[in-house]
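For this depiction, one protein chain was excluded, whereas all remaining protein chains were kept in their positions.
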Amino acid sequence: MIELVTSILNITLRAGTSLIYATVGETFTERSGILNLGLEGIMLTGAVSAFATAYYTKSLVAGIVVALFIGASLAVIHAFLSITMRANQVVSGLSITLFGTGMASFLGQRLGPESNGYYLVGLVGPRFRPFTVKWLGTLPVLGALFNQDFLTYMVYILVPCAWFYLYKTRDGLSLRAVGENPYTADAMGINVLKVRYLATVIGGMLVSLGGAHLSLSYTPGWAENITGGRGWIVIALVIFAMWNPARAVLGAILFGGINAVQFRLQAAGATIPAAYLNMLPYLATVVVLVVVTWWEALSKKVGAPASLCKPYVREEK
Amino acid sequence: MNSSQNRQSRPIVEMRGITKHFPGVLANDHVDFTLYEGEVLALLGENGAGKSTLMNILAGLYRQDSGEIHIDTKPVSIQSPRDASVLGIGMVHQNFMLVSTMTVAENIVLGTRSLSFVPDMECIRTRIRALSKRYGLQVDPGAYIWQLSVGEQQRVEILKLLYRDVRILILDEPTAVLTPQESEELNKVITQMIGEGKSAVFITHKMEEVMTFSNRVQVLRKGKPVTVKKTSATNPQELARLMVGREVLFRLDKGPSQLGHVVLDIQGVHTIDDRGYPALRGIDLQIRSGEILGIAGVAGNGQRQLAEAITGLRHVEQGRVLINGKDLTNRAPLEIIRAGVSHIPADRISMGIVGNMSVAHNLAMKGYRKPPLFQVGVLRPRRILNFALRLISLFQISTPRPQTEVKFLSGGNIQKTILAREIDACRGLLIAGYPSRGLDVGATEAVRKRLLEQREAGNAILLISEDLEELYTISDRIAVLYEGRIMGIIPSHRTTTHMLGLMMAGVEYGSLPEELKTNTTS
Partner (left out) sequence: MECGMHLVFEKRESRSRLAAVLVPVASFFASLLLAAILLLITKAPPFFTYAAMFRGAFGTWANLSETLVKAIPLMLTGLGVSIAFRMEFWNIGAEGQLCLGGVAAAWVALFWAGGLPHWMVLPAALCIGALAGALWAGIPAALNAYLNVNETLTTLMLNYVAVLFSEHLYYGPWRDPKGYGFPGTAPLPETAWLLRLTGRLHLGIVFAFVLAGILWFGFSRSRWGFETSIIGKNRTVARFLGIDIPRTILFSLFLSGAISGLAGACEVTGISRRLQQGLSIGYGYTAIIVSWLAQLNPIAVLFVAVLIAALSVGGDQVQMSMGLPAAVGLLLQGLILLPMLAGALFTEYRFRLIHENALSKLRAAAGKEPSK
């Protein structure tokens, strides 16, 4: 039994790592008031570029760097359109998804070596392998946390840092203010546009890193639609976590866990169709949304950043 | 400039030749402005005179097209609120700049330059409490903004500036949201600050405030400077004339009332506000046709609730609302509109018009459901246009074309549009919420004339206003609202400011001292 729980936790963490990176990233973006629906596109492009780079340079670090760069670039486009050009954020994000998805497919069919028909599919490249932390890795149940790869270990640092930054630092305060009331933040001397740009770009970088984890560790390798819609799940997760990076872990584990549990259940002969289990996270998110919105007392203290999706215009300067 | 070393006569702010234009309007036209250290200067003018614009430039929110600013006789360039803050300039706006989901302390330290990367909130709260005590601005640093009353929120705004060692304090229409008593307290706070060597600018369009609060007064009219005077050397009538450029009639011809049947009958109405607290606590009043009933009271004592309860926009928990004898309590807004009730909302921009739609469409928004604007299953564009042209002409709405989007109109013309629409649709009862708020004297007069016309025509009017002058001038009776209850309903010719002031602060008519009750206004 303990074996089962440990192995489920193990898989859950591996599956959830990319989700956590992306969720923390998008949480920051949305906290500044920008909704980025281009996550699926960013994750895919991040995955393909990280893999291609790592394959040719044989260096995982190079792969990560390129993924960060790609994530930043796509996010900057969304930021430029949404913030500077004040375009509709929903449409802008969706175009990034469309563009990113197309780009990733395109590159996946074009960047490979000639020997493979220019395809990247089916190639084997360098990957992050899990390694065990001495002694900690042998603990029952909790040992699963210490049998992971480098990127997952980084998550253990990322999440507390993100939480601390958001709630305990001056810059986090500014970020939250921009998301709740950009006019006030502006009047208080905060550079709203800069904060939003940074939040979007850094968010995009983290999302792309999540994609890189898929192609450099989880799958590994490149396949069409490697993300399987994770980019959309992240949008749900951010809400589920109520825009709190620490709670993002819960959500990621939940979503990642359902995947893992599903395999085990089927192996054990359970009769719930996989589809219904897969639907659960999305339905759960709808419920969370309803509860958060409906419960007034709650929504005054937690809830969507009030300026989410609204462009900020300082009339005249 | 006086070169003496006397602190009192040192110009701390000098703005020369400030010009600022927005699309279609010249807000400031070569305005000169001087503020001396240790004084309170009132900046007086009608809406659109350019007072807020000028001060927004000083506070760094706008940038002037041309002109210079000198602080402490040194030329400066103010590009942002942060620059202004560095120079010791701070502004309390009409719409508070507060983040409601954060605490008082967090709001106060937001954006301060000296804030360390990981702030020590406990230390900050202590500092705030000390400031609170020193200036008499009571507020709990740990409270969330959404928990505070409007008066308390204003205190937070002022504390924000004090925390940053502001030397030059700009207040934009601060008393609009305060009771007479709270205004007095504000006066004390400002006096305390002046005593410590700070200087203040008070933006207002009310002559009485100028007389109460300031040492000197500068008048602006239509973007141009008019004059600067010592407050002690002038009076409200002169100020009004300077503001507007002509003699202002403070009295309109109001004929004797011709009362008819009871149009609006409110019986024991109770409502709850958005936070769950009781708002209206048992309102009883009646209005007859041909009568104007004025509702006085500081904003926030239930006026909005009253208007909403009558028009179906807010749930009535207890009691009844009868219109022309029919019980229309808690009916859908549409039903009440169909019963002939019109409403000029207090929030005219957010509730009264759709900015992105044309003037014509806005005018049609009450009549579009039936002939002639709607017939045989479709809307009739040509008829809508003719209808609009008729109203534009009748109400003298100044607009380039009927198709112009209404957001491009001036405040006064927007209000005229709303008035036109609502009056045209009115069949018995008109609810007017602060109809002349923020309008210049000319537009105000026009509004009041229309209301009197409707009274002549036999409609019943509920007039909610913060302008006591207005209430005397056109209402037949005045009711005072305080904390959701009516303190008394008195014929307007028997009211005085003193009486109303006490009632607005919670004294019931029955408890007023006898000598007040027997006074009449001259």
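In order of appearance the chains are A and B, and numbering begins at 1 in each one.
Everything below uses one rule, namely that contacts are C-beta pairs under 8 Å (C-beta built on N, C-alpha and C of every residue); 3 or more make two chains touch, one makes a residue touch a chain.
Here the structure is a predicted model, which is why all the values come from computation and not from measurement.
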From B:A130, B:V228 or B:V354, residue that would touch the chain that is not displayed: B:V354
Sole residue of A:S59, A:S105, A:T169 or A:N191 that reaches the chain not shown, by the stated touch rule: A:S105
Omitted-chain contact residue, chosen from A:T169, A:T219 or A:N278: A:N278
Residue numbers in chain B that touch the chain omitted from display: 19, 21, 23-26, 29, 65-66, 222, 313, 332-338, 343, 345, 347, 350-357, 361, 365-366, 368-369, 374, 377-379, 381, 398-400, 404-405, 408-410
Chain A residues touching the omitted chain (full complex): 35, 41, 77, 80-81, 85-88, 90-92, 94-103, 105-106, 109-110, 229, 232, 235-236, 239, 273-276, 278-279, 282-283, 285-286, 289-290, 293-294, 304, 309, 315-316
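Heads up, the rule we're going with is that only the chains that are shown with their structure count from here on.
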Chain A and chain B: spacing of chain centres that average the CA atoms, whole Å: 47
Residue ranges of chain A in contact with chain B within the complex: 168-171, 173-174, 176-177, 180-181, 183-190, 300-301, 303, 306, 314, 316-317
Residues on chain B engaged by chain A in the complex (per definition of touch): 22, 61-63, 80-82, 85, 93, 97-102, 106, 109-111, 113, 115-119, 144, 146, 160
